[in-house]
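For reference, the structure discussed in these notes is given below.
One protein chain omitted, others in place.
Take a look at subunit A:
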Amino acid sequence: MSSTKIFLKSSDDKTFEIDETAARASETLKNIIDGGCLDGVIPLPNVSSNILPKVIEYCKKHGGDNGSSKKIANGGVDKDKEILPDYDEEEDKREKVRVDELKKWEEEYMDFDQQVLYDLMLAANYLHIKGLLDLTVEKAASMIRGRTPDQIRENFNINSDFTPEEEEEMILIEDEWDDEWAFD
């Protein structure tokens, strides 16, 4: 693999270096590289210097390895492999270890507060890094799952922006659903 360096400039004008192979984890960067429009530094006006190193860290881990998150989602087993005639058990074991290690890495990588979560999700969305977007979306989902509207507002620091009338109506709808639920 070539180890061409690419430079990324954050919204606050700081420049970061990344290997081309790692940068290819981002669809957006990959298109720029393949499009031949590479002109020294790629400006990323939507990503700040707080977040960009975090994004680069992810890309380094996943660069040139687009299938990794899919394998994790399948419980680390690549089903296609089983039907190949030259199926290698040892190879499969090594793959499993690699996937487990990656899972552990992702767990540590994702240990940050809510503020980083949104910015990282925005960056992943903007740069089209599917695996990273998936991780951040799942983390956000786990923060909402099973909570009441009041708990969610509190957790996410949201002020209800409904008018008092709408609020009233919401409570009515909520009660109606609770009634239906009670029969279940």
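Keep in mind that, in the parts below, contacts are C-beta pairs under 8 Å (C-beta built on N, C-alpha and C of every residue); 3 or more make two chains touch, one makes a residue touch a chain; residues count from 1.
Please note the rule applied: contacts and distances are computed from a predicted model.
Between the listed names "F-box domain-containing protein", "E3 ubiquitin ligase complex SCF subunit", "Dolichol-phosphate mannosyltransferase subunit 3" or "DNA polymerase delta subunit 4", the UniProt record for the complex's undisplayed chain reads "F-box domain-containing protein".
Across the entire complex, the residue among A:Asp12, A:Asp100 or A:Glu174 in touch with the chain not shown is A:Glu174. In the full complex, the hidden chain is touched by subunit A at residues 114-115, 118-119, 121-122, 125, 133, 137-138, 140-141, 144-145, 148-149, 152-153, 156-162, 170, 173-174, 177, 180-181, 184.
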